[in-house]
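Quick one: the structure is below, questions incoming.
Left out: one protein chain. Kept in place: all the others.
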Amino acid sequence: MPSERTSLHQQFASDNYAGVCPEALHWFLQANQSGHQPGYGEDVWTQRSTDMIRELFQTDCDVYFVFNGTAANSLALAAMCQSYHSVICTPYAHVETDECGGPEFFSNGSKLLVAEGESPAAKLGKLTPDAVEALVTRRSDIHYPKPKVVSLTQATELGTLYTVEEVRAIAAIAKRRHLKVHMDGARFANAVAALGCHPSDITWRAGVDVLCFGGTKNGLPVGEAVVFFDRALSEDFAWRVKQAGQLASKMRFISAPWVGMLENDTWLRNARHANAMAQRLYAAIRDLPGVQVLHPPQANSVFVQLPAPVIGQLYARGWKFYQFIAGGGCRLMCAWDTTPEAVDAFAADLAEAAG
Amino acid sequence: MPSERTSLHQQFASDNYAGVCPEALHWFLQANQSGHQPGYGEDVWTQRSTDMIRELFQTDCDVYFVFNGTAANSLALAAMCQSYHSVICTPYAHVETDECGGPEFFSNGSKLLVAEGESPAAKLGKLTPDAVEALVTRRSDIHYPKPKVVSLTQATELGTLYTVEEVRAIAAIAKRRHLKVHMDGARFANAVAALGCHPSDITWRAGVDVLCFGGTKNGLPVGEAVVFFDRALSEDFAWRVKQAGQLASKMRFISAPWVGMLENDTWLRNARHANAMAQRLYAAIRDLPGVQVLHPPQANSVFVQLPAPVIGQLYARGWKFYQFIAGGGCRLMCAWDTTPEAVDAFAADLAEAAG
Amino acid sequence: MPSERTSLHQQFASDNYAGVCPEALHWFLQANQSGHQPGYGEDVWTQRSTDMIRELFQTDCDVYFVFNGTAANSLALAAMCQSYHSVICTPYAHVETDECGGPEFFSNGSKLLVAEGESPAAKLGKLTPDAVEALVTRRSDIHYPKPKVVSLTQATELGTLYTVEEVRAIAAIAKRRHLKVHMDGARFANAVAALGCHPSDITWRAGVDVLCFGGTKNGLPVGEAVVFFDRALSEDFAWRVKQAGQLASKMRFISAPWVGMLENDTWLRNARHANAMAQRLYAAIRDLPGVQVLHPPQANSVFVQLPAPVIGQLYARGWKFYQFIAGGGCRLMCAWDTTPEAVDAFAADLAEAAG
Partner (left out) sequence: MPSERTSLHQQFASDNYAGVCPEALHWFLQANQSGHQPGYGEDVWTQRSTDMIRELFQTDCDVYFVFNGTAANSLALAAMCQSYHSVICTPYAHVETDECGGPEFFSNGSKLLVAEGESPAAKLGKLTPDAVEALVTRRSDIHYPKPKVVSLTQATELGTLYTVEEVRAIAAIAKRRHLKVHMDGARFANAVAALGCHPSDITWRAGVDVLCFGGTKNGLPVGEAVVFFDRALSEDFAWRVKQAGQLASKMRFISAPWVGMLENDTWLRNARHANAMAQRLYAAIRDLPGVQVLHPPQANSVFVQLPAPVIGQLYARGWKFYQFIAGGGCRLMCAWDTTPEAVDAFAADLAEAAG
């Protein structure tokens, strides 16, 4: 089995390298201690976690659990657009760059329209009302897919955040142009934790129609929630989920851990910790010579430009992290269980390598 | 939380009402004790369980873990046929009756050709070489989807089994007609346990090209294995899995439990127990007045015709089971953790109601 | 080039063996005499033929021209249901038997639910309210595609007709069950001609939501009209048509012939002629020894059971016709240009062979 040392050196590779948090595990085990229980979501844990999500968002939303983020995003988008429609997103959007054409597959051909741009927001991985407007108005003929959805990632793939006002402004232009608003919330917890707002403020109150509420990166073993604030969009969605191979037969093992995640705000505590580790890392390395932080971290990742030999030395010491993801440079991702010790050890090694 | 009594009364509803077996749970927990580990199947447990499956089948097959049976079957079939092809199966086949059109969706339109028939084998939920031949030769024009795959369920949805010879005979006609052979093995363990053959004998040695090897019904929390014996069929399958939202980011939590399932033949022991419970139930109720067992159980389910008032009384006492699934009548399904006490209690209640 | 004799002997093979009627050809040539004209339906002939269809049906319907019947039906059905929905039809329905899975392909997986049955109407190739009701109520769980559309063929593939009352009764049950009503009108003209009703009576006034109005079998070179009476269903349909490769760049050559077809009721005159030829044929052969007409012809085809040697003799004399289509037996199809001479020659040869 893997050594502890290896594990420590992998703490900045990805938040999906992290394990299951104790609270989620507790409920997973709990769900296993009750013998035979109904399948396909007819169990008490699915009911309970669903209710908890409704309470969390203070609205009567429709909630569906699916297995992963690609499925959550793809099914949500497919529910919002037909094959001849299109989805507006940034060039960094996970739906565009890392789902192997999942959105196109599930929608049977919808096109992703990528908002290129040099605005400050664009450089931080964010859409703007102007970018949306430009793409919507560029063409309106039937020879090109018709824009139907705006997809935001919150927190973004660059570890940055949309403010409540920014989401509102984009949603306003979306409504005016008859577009629906989708939020890829694989790191929604990190965003809410960092913004300090109520989760409803950054979603339906700001005009978001569907949220893919991520749990896996934040401490679950498997499973994301698709949350429909616009319930008209979820008509027959249960059939869609089943057909798409996303309905768990032993659903309780997906949903019960969500109880642990939501109870006592574990989800926020986990996210705050990850965010804090990113800040700690940022503080420790920002002034090192040769180290260029690409932008101040707002959520749980730090993007940094390092000289090639420095990268080589870090790799040689066993550190694992990815380059060229999203905004470029080295991506240092913190998770709910990243330790201060790992942060300090990485910073020390970097200081030595860069020095 | 659900009471123990409720749980006991649900022991014949479905094998996916069952929980996680201790061996699978052990490895799930094990995988969680190693901190940060690579995602998307780059971990040691995925490697190990994959190797174990190769060893089990004594051949260098390609193995992919996906989330559930609908996905396993649908992706496997999509890898074997194009949208204008068709799949031959029985009217009871899970792919036809209980996957909400998943095979059609993933293949972008392949048609399922249902082999109707009154032969003894057909009544036991099985395909025959003649039925396959009849469907293949019925039409060959381009106005109808071209048959490309034969799909067998082993054990069948009626709790019956294909013998090694039966699989061989169907595979022989399939090869002659240029069809590939798919095996839906949601209850493959129960079949192997009952047949007492080597798992390779009933699969690739008999002519099966792709097996969907079920784990969930047999004691896993989530996750099935798609096993390609014909490796030409798995070209780029990893991309297909990813695009279809079936690649787990924290894959170890899917694959590590498989280690527990395969280690020391837990999978067979679990299956043998479920089969034995079905036999115990069969022995206890077969001669009760008014009770008509539809066919002798070969795997882990008993199908029985009961008078309506008797069904009503059983329901009133809290027993849960499904009617009208597959072959009709009442389906009494046993699982890896169905207890002799539950069997005896059910039989006693049935005796009283029928008496 | 083919001889006249061959052509005569092929007059009962299919109505799509027929050529272009003079009125359609006139407008085809007309459209070609005006040099450069706008593409993609922005031309005057598309406008005119569309208006004529609206006037014909006395309602403000949406009209789209596509290339053939498979496309018309498939796109119409795809506009009425999602991949996890299903379409109710008869076992003889062209969408089920002769479009190579087109409906499944365009809808990305919708299932066709075939209404089996032994009722008199079923034997004549027709759906009944009871058959629809039975399929809708059979299952309502999410493990099976949800019925969303009833598809009628008018005239049916067996050359029979739905009366206005029959369509109304089916549409009534459809509305009650929240199903949409699709009419495959590949031979709609023959139906209207035979029923002697107004085209609106048998469509939207009876509850039909979308009609695929066939032109090719009735004298056009290529091109069918999809007519949306329920205009909510045609939202963004122009994009759907374009994406599906069904938007003609030189649309005028599809639409101008429709002007000829609709002007002066050519479409009805053509259909009446075809129907009359079927009646003439029926009268000439119904009492011949060994000849068993399967049911009295109502539109433009005669289905007849003949002894194998008789069929052999007819083939030997050069006659071409198909067996085993739809209701079985030999299908003798008449077209807008089938001649009385051909009918009489066929009847004479049959009389001789059967005698």
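The letters A, B and C name the chains in turn, as written, and every chain counts its residues from 1.
Note that in this section a residue touches a chain if its C-beta (ideal position, glycine included) is under 8 Å from a C-beta of that chain, and two chains touch if they have at least 3 such contacts.
For clarity, every value in this text was computed on a predicted model and none was experimentally measured.
Q: Considering the entire complex, write down the shown chains that touch the omitted one.
A: A, B, C
Q: Out of C:Asn190, C:Gln243, C:Thr266 or C:Gln279, which is the one that touches the chain we can't see?
A: C:Gln243
Q: Looking at C:Gly101, C:Pro145 or C:Gly260, which residue reaches the missing chain?
A: Touching the chain that is not displayed is residue C:Gly101.
Q: Out of B:Val114, B:Ile173 or B:Leu247, which is the one that touches the chain we can't see?
A: B:Leu247
Q: Of the listed residues B:Leu29, B:Ala238 or B:Ala284, which contacts the missing chain in the full complex?
A: Hidden-chain contact among the options goes to B:Ala238.
Q: Under the stated touch rule, tell me which residues of chain C contact the chain that is not displayed.
A: Per the touch rule, chain C residues meeting the hidden chain are 1-2, 4, 7-8, 10-11, 13-14, 16-20, 25, 28, 30-39, 43-44, 66-72, 74-75, 99-102, 105-106, 108, 216-217, 221-222, 239, 242-250, 253-254, 335, 337.
Q: Residue by residue, what part of chain B touches the chain that was omitted?
A: Interface residues of chain B facing the absent chain: 40, 82-85, 108-109, 142-143, 145-146, 236, 238-243, 247.
Q: Go through chain A and note every residue touching the omitted chain.
A: Listed in rising order, the touching residues are 83-84, 86, 97-101, 104-111, 142-145.
To be clear about the criterion, only the chains that are shown with their structure count from here on.
Q: Which chain's mean C-alpha position is the greatest distance from chain A's?
A: C
Q: If you average the Cα atoms of chain B and of chain C to get two centres, how far apart are those centres in Å?
A: 42
Q: Going by the contact rule already set, what residues in chain C reach two or more other chains?
A: 83-84, 108-109, 142-143, 145
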